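Heads up, one of the protein chains got dropped from this complex, but the rest are sitting where they should.
Chain lettering (A and B) follows the sequence in which the chains are written, and residue indices restart at 1 in each chain.
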Amino acid sequence: MAGMSIIVRTITRLLFPFMFLLGAYIVVHGHLTPGGGFPGGVIIAASFVMLILAYGTERVRKQVVFTRAEVLESIGGLTIGVLGLLGIIVGVAFLQNVFPLGDFGRLFSGGNLPLLYLGVGVKVTAGILLIFYAMLFGFGGEEE
Amino acid sequence: MINFNYVVAMLLITLGLYCLLLKRNLIKLIIGLSVLTDGVHLFLISMGYRAGGIAPIVTDDMTLGSFSTQAVDPIPQALVLTSIVINVCILALALSLSIYIYRHYGTLKLSEVRRLKE
Partner (left out) sequence: MGKVQRILSLGMVVIVGVLLISAVSLTMPDFGSFPRRQIGENVESAIGQQILENAPEQTGAANVVTSVVWGYRGYDTLGEATVLFTAVVGVVMVFRAVGRPE
């Protein structure tokens, strides 16, 4: 799949950091504004997909490593499991809050809710990127 | 009594059902399934509306007492959030399986896929 023209490549290169920042903002402020881990993770994955589409698959093929995305997704899933098991180790129920609650309405509030959303955001980003990699680069039999 | 939200949700369900029953192409069936699910989501969220209500997020200029008499229902929104993510996963698997069918049979029409058994 060939890349796009030079106008599209320049605009994509300028736009990529802002899109990444928007996705990270939606993930981190999940307990104060609407959104959370799931839409924020999709926006971050979409920013990477925009880069791959603008530059074409031949130039990107060397930098696409399947195992990097797989390891990131497993780290995100394991974060949720570990935060749940922390509740059992302390002595109360699974996934119950063991962190201090903090001030209402500030960034460091809500117990373990922001940490759980961070884990889900990383997991959703890596999952959607992995689906995209498999659909583009798993087709070994098309150049024959 | 005839409300706009509910009627449009039922129309979406009917259109999705029409696509699922009467079309033969595999991609059109998948699109019909997605439209059906969107109609169900709209119906669920419309059931939790309070007349003149605000979003269920506590901002700076309201007290906690008046917030609970003004906000809309938060439970259908949480359940529909989960359902949208599951819909995306179903769509990804269905589309990848239809690419596999196209590689194997050479066609996407369901009537021919059922007959050639190799």
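The rule is simple: a contact is a pair of C-beta atoms (placed from the backbone, for glycine too) under 8 Å apart; a residue touches a chain by one contact, two chains touch by 3 or more.
Values in this document were obtained by computation on a predicted structure and should not be read as measured data.
Peer 1: If I'm reading the header right, one chain is hidden. Which shown chains does it touch across the whole complex?
Peer 2: A, B
Peer 1: Who touches the missing chain here, B:Leu17, B:Ile30 or B:Leu44?
Peer 2: B:Leu17
Peer 1: Which parts of chain A face the unshown chain closely enough to count as touching?
Peer 2: Contact residues on chain A toward the absent chain are 30-34, 36, 66, 73, 77, 80, 84, 95, 97, 101-102, 104-105, 109-111, 113, 116-117, 120, 123-124, 127, 130-131, 134-135, 138-142, 144.
Peer 1: For the chain that got dropped from the picture, name the residues of chain B it touches.
Peer 2: So the residues of chain B touching the unseen chain are 1-3, 5-7, 9-11, 13-14, 17-18, 21-22, 24, 46, 48-53, 56-59, 64, 67-68, 71-75, 77-79, 81-82, 85-86, 89-90, 92-93, 96-97, 99-100, 103, 111.
Note that in this section only the chains that are shown with their structure count from here on.
Peer 1: From the mean C-alpha coordinate of chain A to that of chain B, what's the distance rounded to whole Å?
Peer 2: Averaging C-alpha atoms per chain gives centres 23 Å apart.
Peer 1: What part of chain B is in contact with chain A in the complex they form?
Peer 2: Its residues touching chain A are 55, 57-58, 60, 81, 84-85, 92, 96, 99.
Peer 1: Which of the residues in chain A end up touching chain B in this complex?
Peer 2: By the definition above, chain A touches chain B via 32-34, 36, 38, 104-105, 124, 131, 134-135.
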